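Apart from one protein chain that is not included, each protein chain of the complex appears where it belongs.
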Amino acid sequence: MPRPAAWRLSPDAYPHRDAIQTRFQDLDVLGHLNNVAFAALFESGRTRFNHAAQLWGHGARGRRAVVAQMEINYLAEGRYPDDVEIATGIGEVGNRSWQILAAMFQGGQCLATCDVTIVMDKDEAGGGLPDEFKAGLAKWRLTAA
Amino acid sequence: MPRPAAWRLSPDAYPHRDAIQTRFQDLDVLGHLNNVAFAALFESGRTRFNHAAQLWGHGARGRRAVVAQMEINYLAEGRYPDDVEIATGIGEVGNRSWQILAAMFQGGQCLATCDVTIVMDKDEAGGGLPDEFKAGLAKWRLTAA
Amino acid sequence: MPRPAAWRLSPDAYPHRDAIQTRFQDLDVLGHLNNVAFAALFESGRTRFNHAAQLWGHGARGRRAVVAQMEINYLAEGRYPDDVEIATGIGEVGNRSWQILAAMFQGGQCLATCDVTIVMDKDEAGGGLPDEFKAGLAKWRLTAA
Partner (left out) sequence: MPRPAAWRLSPDAYPHRDAIQTRFQDLDVLGHLNNVAFAALFESGRTRFNHAAQLWGHGARGRRAVVAQMEINYLAEGRYPDDVEIATGIGEVGNRSWQILAAMFQGGQCLATCDVTIVMDKDEAGGGLPDEFKAGLAKWRLTAA
């Protein structure tokens, strides 16, 4: 089981950051943030990042994109009611897909990383990501990616 | 982004299977099962598998184990209120860790696979998985794993 | 705080019943089904009841209805991974609204009751519930309601 690279564990590596509130619902029977709750927290961070990055104006309006893969590495336990900080940016970009890479922090500690691969439907001509959309993604690349 | 091997997409590869109900809560704004809901459904399948497999009696009582990694590959969209079938078994077993491999089916189609790595705390002598516990895991190995 | 009437605590009072699975996610830090999870379980029972009752064919197609009020009375603690049984029927019917009354059981014990009031938008002529829709509701009235 390969673990996340060291550079992934610093908030400074990511161009976008958001404070996200935890909820009582996120706790499991042991009193920690549950591992499915991590997925929900990362989803919240990701949709907020998408909103902030405004990628969908860049030649991709009306195109459909779905989550194809999600990998979470759990590094430490989280607690309620403290906020977490979710740091996000763009990783590898392919012909029809791109990675959204994120990490979650609480009290200065990295709790987890999350790598999501998004795939966009082909356009009517069978094409992949529009150039303008790729240029938008490039602005949000992780510095060390 | 490597995709799941073909043999992972058949329920027959897995020694344990459970019908799991979907919930209205699992739907996203597009009317499909949300990708975080997949993680919750797989968690339900996994805890039911753990219950059925009764691994914790095998020399590991009182030991603590946590989810270290989760990877979900999304292959098709799911719907409500149809049940999903979650098929589960054991993958690789290491010195202190083991994989729980699962796949989700609906209407004969594989919607997703989920690979989770669990890590057990060392015992007082610094030891990893007890032999008896490993023997218990071996009974639930995937046939092609 | 008025408590539910005794007749509400018997599954026999309700015309529709469904077995609903609990999830690991439903547990709170004390190891019981969380009170928000009760609301999600009741919602699952309610949407399954709506599906079974097929009310929306009865002259109300295209009309919009929203939950206006929900009251849950918590009577006993629930556990995982046992199923709950949710029993459901129709209570009072007004000019534009109707009640869906439900109760949740586990191991023969009533865990909670849930009363929901649904309100339908007026039609173009300012009318309330269509007569045909009311007749559909009447078929699912609770016997003692």
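Note that the chains are named A, B and C in the order they appear, and that numbering of residues resets to 1 at the start of each chain.
Methods note: a residue touches a chain if its C-beta (ideal position, glycine included) is under 8 Å from a C-beta of that chain, and two chains touch if they have at least 3 such contacts.
Note that the coordinates shown come from a computational prediction; the quantities given were computed from them, not determined experimentally.
A.B. asks: Which chains here would be touched by the one that got left out?
C.D. replies: Among the chains that are shown, those touched by the missing chain are A, B, C.
A.B. asks: Among C:Ala13, C:Leu27 or C:Ala40, which residue is in contact with the omitted chain in the full complex?
C.D. replies: Looking across C:Ala13, C:Leu27 or C:Ala40, the contact with the absent chain belongs to C:Ala40.
A.B. asks: Applying the definition given at the start, please give the residues of subunit A touching the unseen chain.
C.D. replies: The list for subunit A reads 20-21, 23-25, 40, 43-44, 47-48, 51, 80-81.
A.B. asks: Residue by residue, what part of subunit B touches the chain that was omitted?
C.D. replies: Considering the whole complex, subunit B reaches the absent chain at 24-25, 27-31, 34, 36.
A.B. asks: For subunit C, which positions touch the chain that isn't shown here?
C.D. replies: Answer for subunit C: residues 1, 35-36, 39-40, 43, 66-74, 94, 97, 117 touch the chain left out.
Keep in mind that, in the parts below, only the chains that are shown with their structure count from here on.
A.B. asks: Given that subunit A and subunit C are copies and touch, would you call their interface same or different according to whether over half of its residue numbers are shared?
C.D. replies: Since more than half of the residue numbers are used by both chains, the interface counts as same.
A.B. asks: If you average the Cα atoms of subunit A and of subunit B to get two centres, how far apart are those centres in Å?
C.D. replies: 23
A.B. asks: I'd like to verify one number: the distance from the centre of subunit B to the centre of subunit C, where each centre is the average of its C-alpha atoms, in whole angstrom.
C.D. replies: Those two chain centres are 33 Å apart.
A.B. asks: What is the distance, in whole Å, between the centres of subunit A and subunit C, each centre taken as the mean of its C-alpha atoms?
C.D. replies: 37
A.B. asks: Give me the residues of subunit B that touch two or more other chains.
C.D. replies: Counting only residues that touch two or more other chains, subunit B contributes 40, 43.
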